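A single protein chain has been omitted; all remaining protein chains appear in their positions.
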Amino acid sequence: MEKHSTTAIPLTSALPNKKQTVCIFGTGDFGRSLGHKMMQCGYTIVYGSRNPENSKLIPQGATVLSHAEAAETSDIIILAIHRLYYDFLGKLKETLGGKVLVDVSNNLKINQYPETNAEYLAQLLPESKVVKAFNTVSAWALQSGALDASRQVFVCGNDSKSKEKVMDIVRSLGLTPLDKGSLLAAKEIEDYPLQLFPMWKYPIYLSLGLAAFLFIYCLIRDVVYSYVTRNKDVSFFIAISIPNRVCPVVALILLAVVYLAGIFAAILQLYRGTKYRRFPDWLDKWMLCRKQLGLVALAFAFLHVLYTLVIPIRHYVRWKLSSNLIQQVSKNETHPLNTERAWISDSYVALGILGFFLFVLLGITSLPSVANSVNWREFRFVQSYLGYLTLVLCTAHALLYGGRRFLYTGSYPWGLPSAYILSLIIPCIVLVMKFFLIFPCIDRPLTAIRQGWERKPKHLYEPHKLSGSSV
Amino acid sequence: MEKHSTTAIPLTSALPNKKQTVCIFGTGDFGRSLGHKMMQCGYTIVYGSRNPENSKLIPQGATVLSHAEAAETSDIIILAIHRLYYDFLGKLKETLGGKVLVDVSNNLKINQYPETNAEYLAQLLPESKVVKAFNTVSAWALQSGALDASRQVFVCGNDSKSKEKVMDIVRSLGLTPLDKGSLLAAKEIEDYPLQLFPMWKYPIYLSLGLAAFLFIYCLIRDVVYSYVTRNKDVSFFIAISIPNRVCPVVALILLAVVYLAGIFAAILQLYRGTKYRRFPDWLDKWMLCRKQLGLVALAFAFLHVLYTLVIPIRHYVRWKLSSNLIQQVSKNETHPLNTERAWISDSYVALGILGFFLFVLLGITSLPSVANSVNWREFRFVQSYLGYLTLVLCTAHALLYGGRRFLYTGSYPWGLPSAYILSLIIPCIVLVMKFFLIFPCIDRPLTAIRQGWERKPKHLYEPHKLSGSSV
Partner (left out) sequence: MEKHSTTAIPLTSALPNKKQTVCIFGTGDFGRSLGHKMMQCGYTIVYGSRNPENSKLIPQGATVLSHAEAAETSDIIILAIHRLYYDFLGKLKETLGGKVLVDVSNNLKINQYPETNAEYLAQLLPESKVVKAFNTVSAWALQSGALDASRQVFVCGNDSKSKEKVMDIVRSLGLTPLDKGSLLAAKEIEDYPLQLFPMWKYPIYLSLGLAAFLFIYCLIRDVVYSYVTRNKDVSFFIAISIPNRVCPVVALILLAVVYLAGIFAAILQLYRGTKYRRFPDWLDKWMLCRKQLGLVALAFAFLHVLYTLVIPIRHYVRWKLSSNLIQQVSKNETHPLNTERAWISDSYVALGILGFFLFVLLGITSLPSVANSVNWREFRFVQSYLGYLTLVLCTAHALLYGGRRFLYTGSYPWGLPSAYILSLIIPCIVLVMKFFLIFPCIDRPLTAIRQGWERKPKHLYEPHKLSGSSV
């Protein structure tokens, strides 16, 4: 329904039912766009302006009056003006008393003012009922009707009835109101439209930094080395071969980094003997962006899969296979099947497939609507058991890919180990440490700590299981 | 929870708590199914029927009375009857006064009647509290318990308390009520179950038309031409080779068409000097189905990827490669690696991979639950920056695929250019026009217009940034 409702409005509601009169203060872009949309949906709009006779930009069919006159016409006044100009509202205190004031304002940056705009307004006009709403909707979207993005309008306010009235307006415009509670939620609502993927910043920087480093590393190790020592131009490796080395390495390292946070947290809790002390800030942030880290890792894994699957249609690969074959033919050789190589080749590919499959499953359970439909037990089962299984499979995939290769000296041009060897360091550390953490002698106290037990309680010992007896 | 709650009900609630008595008028299919389900969930059901002694089809355990008697037994009366028969309710005006009447009716087509069924009912019985609900649920689904599809039940009505009562019933059946506001929303709710992907119609017609045209074009150019001029039967190209030409072309054209709408809108706004005039109808519709166009394009791109990746396992390709090789061997030739061809081959494949990757990202952010969890700034960032980047990558992919091929006359059987050349026309136009639109001298007035500035205001100039001063 959400999908169709609004988009249908500009097309079908030629004659919508007449609805109540709403007053809008301010004839700037947002005020006009909102008024225009509301008139399309059947509302009568009265604009309040300082010099109403000069305000000619208002949508056709709307009225412009002075602020005081406009405020008289409606119980609901939408304030589409900047916070800076809220002062003058003080003069209208009496007219506005008891009415619903809808604050739609946004700031230019987070924490621009000590209190939120809505709370500031509520302080100025304590007898009006302030409702925060509409600030997350863009004027352009209202104007164009192209509401492809979120239809959600966050609403908060201290008076339920006023909120209900505003939510009815929101619904009638084809948007979905979301009650965020009292005016205390205004901070969150005002900060919301200013964010640009805040939780994704560090994971993306980390992965891009890693990818850039590895790209240069492989470039030197493969392309430059070939050119310098053998005068062979394999610069076309830049397009596929090198990305296909960088992507799996970044994916595996990021996946391990996701679980490394949990390992550190466990060690810290074991060391401190309690879970009730805050983690250091860096660990806190790390724990909080694990989901994003995992999804970035999945993106790199996906690229790796694509790069790998196109191998047989690459010109270079076809050329290499056929020149090998021609050599064999000219030497009149026939190699028998090397069963061991067949085993290694098949099993590292199979491990990679299974690892990627589980990784995709993890990614799907991260979708908001899927995550919302599982309970905690299910979520932990998926993210922790399946997650570690994914890490094990992917690490084994990388180990087998190497096979016996890392024993040969030919594999170390200029002494540089292959990228996949670098990729194995963190995953192996994580798996080894996790292995120790599931030893009963370590797991038991850790579980107790996570259930609330403390090794050195300040005064007295109070075990978790007896919590009921503490009543 | 949603996932499990209902499906669990028929299995576990052998002895649900006894709940209130609800009256249902009408013993048709929906009335019986709903009553049956409600009885399973613990309600006592009393049916109202014209000839109660003859109504034997009602679920076991329910009572049948005359309408007037049945209405006495409950505060909530569910009207599972056709709108045509609402008239007779007038006679029960007094009995029904103050009671909650739940209108569950649907019509056979959109705009069948001047007013919605619920509003018609509210006019007939102004002293009853009409609530619209349940019309989006199918009788079959209620009966079978197989509620795999939407659990959402849209509810609207002018009286909050009545709505709350109905929403409690909805919840107790394991469904999720969604408050759509006042009875004005009834139109939307009654139209909803009659739709069949309304926003998808044009994108799917357009893409199927394009695909059919291109299929015939390639059939003539490749299969028929081969047969006529060289008497070679390559009819098996129909299965994979030709679809793999059609799919990428359709995908690229549709993706360009998505952004073409925005280009037209920008030009129109620049020409008109205002954003406050409605776009012509065709542009409006086009703007509104861009998301669907993009998703159809993604579907074709996905097919293209699959068709491409299976190339090496095709019998024909294996045969061709080995016959080439046998020829080389018999002529005792060895081709050295053509580095330029390796570069072109690898880079067009790499561009395709990156383009597809970004395309999938765009598709994921179109999922309702993901789109709902990003704000406008984030959504525009993804859909506009990443979207154009995708278009650039995919266009470059097609250009490089062609490489120098379009210079050779052999590439034009019967003077017909290859399909990929056709595919480049619209993307190149879009990219060139976008290139001009981001020139500062054009971008600046456009941005101003989109922020509310108008070139020829009717009377006075009122810039956006001073909107506050207009108070």
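Here the chain labels run A and B in written order, and each chain numbers its own residues starting at 1.
One rule holds in what follows: a residue touches a chain if its C-beta (ideal position, glycine included) is under 8 Å from a C-beta of that chain, and two chains touch if they have at least 3 such contacts.
Source: prediction; values computed, not measured.
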- Item | Residue of B:V228, B:V310, B:I425 or B:I438 in touch with the missing chain, whole complex considered | B:V310
- Taking the full complex into account, find the residue in B:V104, B:V137, B:C156 or B:I449 that is in contact with the omitted chain. B:V137
- Item | Touching the absent chain when the full complex is considered, from A:M287, A:L389 or A:L416 | A:M287
- Touching the hidden chain, out of A:K109, A:R230 or A:H335, is A:H335
- Message: Touch as defined at the start, partner being the missing chain; which of B:I110, B:I326 or B:I425 qualifies?
- Response: B:I326
- Message: Tell me which stretches of subunit A touch the chain missing from the display.
- Response: 1-3, 136, 152, 154, 160, 178, 180-182, 184-185, 188-189, 191-192, 195, 198-199, 265, 275-276, 279, 284-285, 287-288, 290-291, 305, 308-309, 311-312, 321, 324-325, 328-329, 334-335, 337-339, 341-347, 349-350, 353-354, 356-357, 360-361, 366-381, 383, 450-452, 454, 457-460, 462, 464, 467-471
- Positions on subunit B contacted by the hidden chain, ascending: 1-5, 7-8, 10-11, 17, 19, 25-33, 36, 42, 48-51, 54-57, 59, 67, 80-82, 84-85, 88, 136-141, 143-146, 148-152, 164, 167-168, 171-172, 192-197, 233, 235-236, 239-241, 243, 299, 302-303, 306-307, 309-310, 312-316, 318-320, 322-323, 325-326, 329, 367-370, 372-373, 375
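The working rule: only the chains that are shown with their structure count from here on.
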- Message: Averaging over Cα atoms per chain, report the distance between subunit A and subunit B in Å.
- Response: 23
